[in-house]
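With one protein chain held back, the other chains of the complex are shown just where they sit.
Letters A, B and C mark the chains in the order given here, with residues in each chain numbered from 1 onward.
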Amino acid sequence: MRKLKVAVVGATGVAGQQFLASLSGHPYFEITTLAASPRSAGKTFTQAITSEAGACQWFCAEPLAAEFARMKVLDAAQFDPTTVDLVFAAVESDAARELEPRFARATPVISTASAYRYEEDVPIFIPGVNQSHAELLAVQRKNRDWRGFITPVPNCTTMGMAMTLKPLQAAFGIRQVLMTSLQACSGAGRSPGVVALDIIDNVIPYIPKEEEKVQRETQKILGQIVENRIEPAAFPVSATCTRVPVLEGHTEVVYVSLERPVAIEEVKSAWRQFGADFLALGLPSAPAHLIEVTEDPFRPQPRRDRDAGGGMVTTVGRVRTDPALVNGIKYVLVSHNTKMGAAKGAILVAEYLAQSGHI
Amino acid sequence: MRKLKVAVVGATGVAGQQFLASLSGHPYFEITTLAASPRSAGKTFTQAITSEAGACQWFCAEPLAAEFARMKVLDAAQFDPTTVDLVFAAVESDAARELEPRFARATPVISTASAYRYEEDVPIFIPGVNQSHAELLAVQRKNRDWRGFITPVPNCTTMGMAMTLKPLQAAFGIRQVLMTSLQACSGAGRSPGVVALDIIDNVIPYIPKEEEKVQRETQKILGQIVENRIEPAAFPVSATCTRVPVLEGHTEVVYVSLERPVAIEEVKSAWRQFGADFLALGLPSAPAHLIEVTEDPFRPQPRRDRDAGGGMVTTVGRVRTDPALVNGIKYVLVSHNTKMGAAKGAILVAEYLAQSGHI
Amino acid sequence: MRKLKVAVVGATGVAGQQFLASLSGHPYFEITTLAASPRSAGKTFTQAITSEAGACQWFCAEPLAAEFARMKVLDAAQFDPTTVDLVFAAVESDAARELEPRFARATPVISTASAYRYEEDVPIFIPGVNQSHAELLAVQRKNRDWRGFITPVPNCTTMGMAMTLKPLQAAFGIRQVLMTSLQACSGAGRSPGVVALDIIDNVIPYIPKEEEKVQRETQKILGQIVENRIEPAAFPVSATCTRVPVLEGHTEVVYVSLERPVAIEEVKSAWRQFGADFLALGLPSAPAHLIEVTEDPFRPQPRRDRDAGGGMVTTVGRVRTDPALVNGIKYVLVSHNTKMGAAKGAILVAEYLAQSGHI
Partner (left out) sequence: MRKLKVAVVGATGVAGQQFLASLSGHPYFEITTLAASPRSAGKTFTQAITSEAGACQWFCAEPLAAEFARMKVLDAAQFDPTTVDLVFAAVESDAARELEPRFARATPVISTASAYRYEEDVPIFIPGVNQSHAELLAVQRKNRDWRGFITPVPNCTTMGMAMTLKPLQAAFGIRQVLMTSLQACSGAGRSPGVVALDIIDNVIPYIPKEEEKVQRETQKILGQIVENRIEPAAFPVSATCTRVPVLEGHTEVVYVSLERPVAIEEVKSAWRQFGADFLALGLPSAPAHLIEVTEDPFRPQPRRDRDAGGGMVTTVGRVRTDPALVNGIKYVLVSHNTKMGAAKGAILVAEYLAQSGHI
């Protein structure tokens, strides 16, 4: 298979950089274009991420590959999408609303932005969870008369919760979900991101628009396609999203009322077996298991578990019966918000869509 | 009124120090005895809290009063409780189990330890919430043939939640409670307390025994006296207790299903009016309001709100309808875990019991 | 004495807010004007500091006085300085360069910005250290044909070091100074300030322009007036300025080579006695001592010592002989960067200038 040519749009931002960190030497994809705002256009990538004061603002733990360092950055507004097979878009929501349809007319777009997540003909993929929603891509193309399509990944906080709810829904049915998140600072990016003066020795109990996203996206992802649209899952989802002094890795405390009584071991077993068919595809970015269940009562912890499976595993622990809900269970999960929850999750989606012939 | 003579037992620990910080110049109480473990006995208080390497281990923000600095520390095991009118006990649970009954034979004991919280004839007071439980003290005295009694304050995490649930229970009735705490490090004390290597850039999603305490104490505090014992409140309470990199101030995310539909404004109003009778007593450590409701969507925050009312106010915010529970509301609270949630809360209890003639 | 009318320009920023926090009920000064950028003009102060998302961005620990909360904020560019007796200017350096001379034509300006610190006829005051430089104000007025003047306070990092060097210079003479700072995040303000992703679990070893300021200002402050200009102190100063995950309070590790051998006790004694004449003036914001010397080997610590004397005391500890320098001593100091090192320091300067008839 020849490699697909891909553009990373919004390449200089925190999410964009994660694409570069993960695509060096990728077996399916070859970055041929980096694009960003006019401010960066015409510079090499290294120049574009170097501040006036001389700081190299590369924020990934992985090194910046030399091949990308010297690439010229294009102006996203000028970039011709017909020159690539696939666009990874990692721009702010307002920019996404303008740029992504322009790209999608010609080329598939996989996006980390929320701009199109709630449109009727747009699926929100989580690899291993709702591949069947891919049939919506043909509907979208037809509706909009596009050669490409837009498919966003979910909000980083939705990711871990939807991943762990899917096997519960499939095996036991879900009546209610309540979730409190303790989110990492990286989710807010860097301009300005979370200010140290606000978060050191503190918790910020509100992240604008986050709770609505989590509630709505979870229902959509766990919904079913009915007559060319997604019928959202019917169970209610209640979220409270907070920010804590953690760099990477979202922690979520989840309370679920199930449709029938279950033993905790059944729940763990459903998680441990989850995703076998998807994992059997052997996609390059897929981890060995989508979900790992820890028996250590003090885990999962964001610092110690966020990098499990290269940041692609959702770690679940403290699985207990909930005394307040009907057929209730409760648990804690950790999911890497800028890996599985953003760029690497988008790449895994792209791998699936490429392998299944959608790209 | 002559001042009551009080002993602080466990005076050198984190909780004990908070008693000293709050009792200097107190209008009702005069510390006449400091007691601690044999290791400290015979030293001045300053010597007792100075490490071998010369560090003065006074941990309160308030200065150490000179009058206490030079007091001799007694061995708690040798201390004669008949020499004081009241004992504030701030020792570990195992020590409390042994020491407190010995003291209580002669003298009232107000304790921050959990050792006796779950005994049938022992009330757990929260000032303003359940003063009526004071009648249990007479029962306890009679049962045990003591001149004094033991009355513990609740766990620091129970404090804020029970405080905010009480007016909801009174006005609307409660069906279910689910709570996720984001607790400060000071709750674990200092020997060893929370280790920096565990908590920087991290969350620890488990605090041994904490959830059981919160669930059980909340039901007891909000219960009713029936035939000389407390009939716990019947609604289920589900807690998940986590530790976050915050120095002081517990944050709690609470989901409540009420007995009847209510408007959010009714809820806020119930909180704002709560405790008027109790506050009218004008006790020295009581704040102007027990509960403050903030309209800032980004509050309450532990660093910015923990010191409200000298650490005696519970601040509530983000009050919203909960989409997943029947007649559901959800909110976030911040309560100071070592002030209202420990020593200053115990002092407020003592003030009430002194004023009402129980001491 | 009637109170002087003062304007706080740049009132909505971090430094500006500190002026408001410290001037409520001040015996000498009455805020009659708040001014800020055009974005805030016409709003009440509360409106001006409330974000679009509804967050009240008041960052001081002290409450916002109601009297200031409802004042209308003027556009700094339009504000008429003849309406006040004194301007406290707390704006960025670029804005200061434009605004401050316009104000100074009519009215004295005390500034936290660096824009005019290095001009020949501009003194940089530290209360208690170099009041004699006040004679330069008359020179400045004459040179520039202004009725007012500009007098900036030093950089927050200069403050603690110059304070502790002055008595050493006076008593023993100084040959060389080397200093490493561990600076708090508040020094960078909030737009954007220090980003949490950069500083959690980290140190940033560079603060642009900071080292040059510290070196140059220290020599100027400790210099002498010779023929209507300041002859800087002749000893070299070498600084390395770093940022650490601390909210408030700069820590500085200082190595000094003195002109003659001294015993450590002489050094401590010089510090303990420092500023007696100045303190005898009884200015409202002056602490009981300018410098406190701690014998606890683990102190000073920024969190535990920054608020000494209401943030106006420089705490010094770990005073030792230095084995590498001629007549060397070394020590650690903590100074509150946004109190003595900014707004409250400027207010203390104003109190001195008012009392001594310069305003």
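Basically, contacts are C-beta pairs under 8 Å (C-beta built on N, C-alpha and C of every residue); 3 or more make two chains touch, one makes a residue touch a chain.
Computed from a prediction, not measured in an experiment: that's the story for all the values here.
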Shown chains in contact with the undisplayed one are A, B, C
For a quick check of understanding: of B:Val195, B:Ala234, B:Ile264 or B:Val326, which residue touches the chain that isn't displayed? B:Val195
Given B:Ala171, B:Cys185, B:Ala270 or B:Ala342, the one touching the chain that is not displayed: B:Cys185
Which of C:Ala233, C:Leu247 or C:Val349 contacts the chain that the document leaves out: C:Leu247
Answer key for B:Pro208, B:Gly282 or B:Gly357 versus the chain not shown reads B:Pro208
Tell me which of A:Gly54, A:Gly282 or A:Gly357 is the one touching the absent chain. A:Gly54
Chain B residues touching the omitted chain (full complex): 14, 53, 59, 185-186, 190-201, 208, 245-247
Would you write out the residues of chain C that touch the absent chain, in ascending order? 176-178, 180, 182, 201-206, 208, 215, 236-238, 240, 242, 244-247, 251, 253, 255, 297-304, 317-318, 322-325, 328, 330, 332
Considering the whole complex rather than only what is displayed, give the residues of chain A touching the chain that is not shown. 53-56, 61, 200-201, 295-299, 307
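Following the convention adopted for this analysis, only the chains that are shown with their structure count from here on.
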Please classify the inter-chain touch graph. Allowed labels: line, ring, star, complete, other. complete
How big is the gap, in whole Å, between where the Cα atoms of chain A centre and where those of chain B centre? 42
In chain C, what residues contact two or more other chains? 53, 200-201
